[in-house]
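Apart from one protein chain that is not included, each protein chain of the complex appears where it belongs.
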Amino acid sequence: MDILLQFFINALMLGAIYALAAVAYTLVYGILEMINFAFGELFMFGAFLVVSFMLPQVSLFGVMVPMPGLPFLLAAPLAILFVAAMGYLIERCAYRPLRFAPRLAPLITAIAVSVALQNLAQSVWGAQELSYPSFFLLEAKPIQIGGAYISMVEIAVIVTAAVVMTALHFYVKKTRMGRAMRAAAQDVEAAALMGIPVNRVIAMAFIIGSGLAALAGIFYGAVYLFAHPHMGFMPGLKAMVAAVLGGIGNIRGAMLGGIVLGFAETFGAAYLPNGSAYRDAIAFGILILLLLFRPQGLLGTRLPNRLADRGAMAFKGSASAIDAGLARLSAFFAGRDLVRYASWGVLAVVAVSVFFIFPSPYWARVFVFVLIYALLASGLNIVVGFAGLLDLGFVAFWAVGSYFTSILFVEVLAKGYGVDMSSVWWLFYVNLLLGGGLAALFGMMLGYPTLRLRGDYLAIMTLGFGEIIRLVATNWVDLTRGPMGIRGIPVPSLFGYKLGSPVQLYLLGLVLLALAVFLIALMVRSYLGRAWVAIREDEAAAEAMGINTARYKLYAYSAGGFFGGVTGVFFAHSQQYISPLSFTLFENILILMLIVLGGMGTLAGPIIGAAIWVVFLEVARDMPFIQQHHELRFMALGILLVVLMIFRPQGLLGQKRQPLMMS
Amino acid sequence: MTLKVENIKVAYGMIEALHGISFAVADKSVVGLIGSNGAGKTTALKAISGLLPLSGGRITLDGRDINGLAPEAIVKLGIVHVPEGRRIFPRMTVRENLDLGAFTRHRDATVERDLGWVYELFPVLKEREEQLAGTLSGGQQQMLAMGRALMSKPRLLMLDEPSMGLSPIMQDKIFDLAREINASGTTLLLVEQNARAALELATHAYVLDTGAIALDGKGSDLAHDERVRKAYLGEE
Partner (left out) sequence: MRKAFVYLTAAAALTALAALPVKAAEEVKIGFTAALSGDFAAYGENMQRGLELAIGEINAKTDNGGVTLAITTADDRGLPSDGVLIAQRFCSDDTVDIVMGYSFSSVALAAATIINDCQLPVLASAVTSPDLAGVSPYFRRNVLTDAVQGELAGTYAAKVLGAKRIAALNQQDDYGIGGTDAFVAAAKAAGAEILSREAYVLGTKDFKTQLTSIKAQTPDLLWVGGFYTEAAKIAQQARQIGLDVQILGSDGLLSPKLIELGGASIDGTILYGMFDPSVAKPEVQAFVKAYKDKYGEEPNAWAALAYDAGYTLNEAAKLAAAKNGKVDRAGLNAAFAEIKAVPGVTGPTTFQENGNREGTVVYLQVKDGKFILAPKQLN
């Protein structure tokens, strides 16, 4: 009984934190139908700022800076205000210029903002955990109820969350602005036609949402007594899951979703076999089940699929200095020449790569990675670029291919049956197909249940799938050797002749990439490709034209998965070692960014994006500033992408295609 | 109150939907805008209400440029657009919808008075005051959309296909109400595919064909025009 009560208290506290952050996601989603991934980072900034304000001095950028040393009750509101302002600025500068853009654009920008903020925080506060300064709530003695304990912080979290939620409920129900917010959430355009200042309402949603995220982060930090640059990532994802659980866009749903998730996680970790290792997978597992059986969420109402002109719409705000500046820059970036230069760039990359590769095994190895990322990006590009479906679980296909061949070669054949791996060299080539096929099958399995879902739900679903595969690879130690990884995977060989040197791997990879691009080109030029593009441009219209959109979406997932799997097989054998650390969500985000960088929906874009990025990462290692702040490489990528989405959303190589309005 | 639309062009991305159209709406009049599906009628209304940016031309209200203003500013000037498909807020009550109609106004006795007037025009809304708007019938939703727009006390009310999807009886009722609203002093810009009813009501009408004005004239004249009868009234 004591133990149950203790679980109950833990779950309620965790749920309250998730609920606060989930409301942030839901508020913004309700109006813009956009998942603001950056809330996870604003959550983290909340914790960092409150700690900074409370301490007498803090090391910022490695320099000790005196701080006011404020009491918690002053520091917390200040931090919340600060983060709310950040949220407003992000909305104003990064998202608002994209109101005209296709759906995917703000989503990708949000991810990029999130990456930039995470790495910014590491530059500012350093990589170490900052410990939470003690204050009255922490010093108070916990209350004992039977054998269960509840600390003052936990009580504060639960009570504050309840109060804030109630206040918010009244705000949206009773106030003028709150009502306007609800109206905008139900129909932005109609709201604008009623004279509701939609841009202001959206800004308000971001401000309130960011404040809530900060509050959640402050509490999270206070409960677990730390602040860290990456602390917001997982809770952010969980809060997003909670928002979807409750029915995204629905405030009461988000609260309920948060609590449900808190309970599911706590009790799942306690009572499922190996539950605590799989604890993060529990959240994603529930999410997938829910999306399968009740996609509108617990409290959401199933709405008729509203057509075209509901979501993103054009608001002509008053022209400001910012807009004027944006416009000028935009003219520069849109220049035709850039496309020409970029095409020359492809040739140049190939030419230069050859020049580098032969004299230096290192550069050959770098270009092996260019090829691996180019292959992955090309595969993902089928899903994202051609079919217009966001996929945040693509690394799972890569992992499936890698693990398939590694387990077969090392664990089954060599260790299980004592087969000499060099005698079955041909199996590598067979595995390229089998691994690809297996991944394609996974693609089908993933795609099938998600077909009924709208774009963003799909994104979250794939994200959940990717995380589950990674967690299984980490925790199913008997099958995958878990975090120890599998080593001793043989290099590819041909009739006993090893193809293990970097140059040989490069050439092999080049052949694979050429084949992949050729196959993708065939697909894209066929009816299949036209169907994908039709779905991307306007799903309803495609349906009306008689395209079985569900079927073609499935094909896109399988085709993308196939190339992911093939790459995985090549990757495992070229590296001779794999571990779950390679298949993270962050890698998935990187691959996505490569595509955006090069140009979504183009054949050369993913390759150029991969080349630029991988080479940049290597070249940047030598820059003096980077030698001190390695994380800046990733911050640069984040910022670059935000800028790119605004000024050149088609990527470096993409032709300026007809931008999709209102879809 | 005079609205003048001068040679406006509107594009969706690279595709131009309006190729430079002009028309005028005189004070207290009823102007009809008819044309087949996809002609650009909705686009024209959205341009006026500030939802879509112009790529050319200008829109003036009493000689003052209004293109470039945000939608809420245009509502404040007295131009209100009842969108195609009603677009009421389905998960709010009828009353809440009506209150939102008065969003731009100061809360005072005149708002209460106008609410009374709207309830007089549409008694069914009064009966269903506390019901969720999404549960109303199509005709009731159209009334709510019109009532909601009236709550902002418009000088110019733009109705986009108010009769769409309604039974003939309900259609007649909506047109009667439109006439009544006009009689109370509100100027109307009426977009319709149901050209017959629109032309009957309109003092002046314009025929829009693939983004350009093909014809214009007095409503009754157009109703007898050979080309209009063939193309839009389905007569031989």
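A and B label the chains in the order they appear, each numbered from 1.
Simple rule for what comes next: a contact is a pair of C-beta atoms (placed from the backbone, for glycine too) under 8 Å apart; a residue touches a chain by one contact, two chains touch by 3 or more.
Note that the structure is predicted; figures quoted are calculated from it, not measured.
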Item to check | Chain not shown, its touching partners among those shown | outcome: A
Checklist entry - Who touches the missing chain here, A:His169, A:His230 or A:Arg530? => result A:His230
Checklist outcome for this item: Full-complex touch with the removed chain, picking from A:Ser131, A:Thr175 or A:Asn548, is A:Ser131
Checklist outcome for this item: Contacting the left-out chain: of A:Leu14, A:Leu256, A:Leu458 or A:Met645, that is A:Leu14
Next on the checklist: By the contact criterion defined above, which parts of chain A meet the unshown chain? Give residue numbers in ascending order.
Outcome noted: 2-3, 6-7, 10, 14, 59, 64, 119, 122, 126-129, 131, 134, 142, 144, 147-149, 151, 220, 224-226, 230-231, 233-234, 266, 269-270, 274-277, 279-280, 355-356, 358-363, 365-366, 369, 372, 471, 474-475, 477, 482-485, 487, 502, 571, 575-579, 581-582, 586-587, 618-619, 621-623, 627, 630-631, 633-634
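Rule of thumb we're sticking to: only the chains that are shown with their structure count from here on.
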Checklist entry - chain A to chain B: how many Å between their CA centres? => result 43
Next on the checklist: Under the stated contact criterion, what part of chain B meets chain A in this complex?
Outcome noted: 12-15, 49-53, 68-72, 75-76, 80-83, 87-92, 96, 99-101, 103-104, 148-149, 152
Checklist entry - For chain A, which residues are in contact with chain B within the complex? => result 176, 179-180, 182-183, 186-187, 189-199, 301, 303, 313-319, 658-662
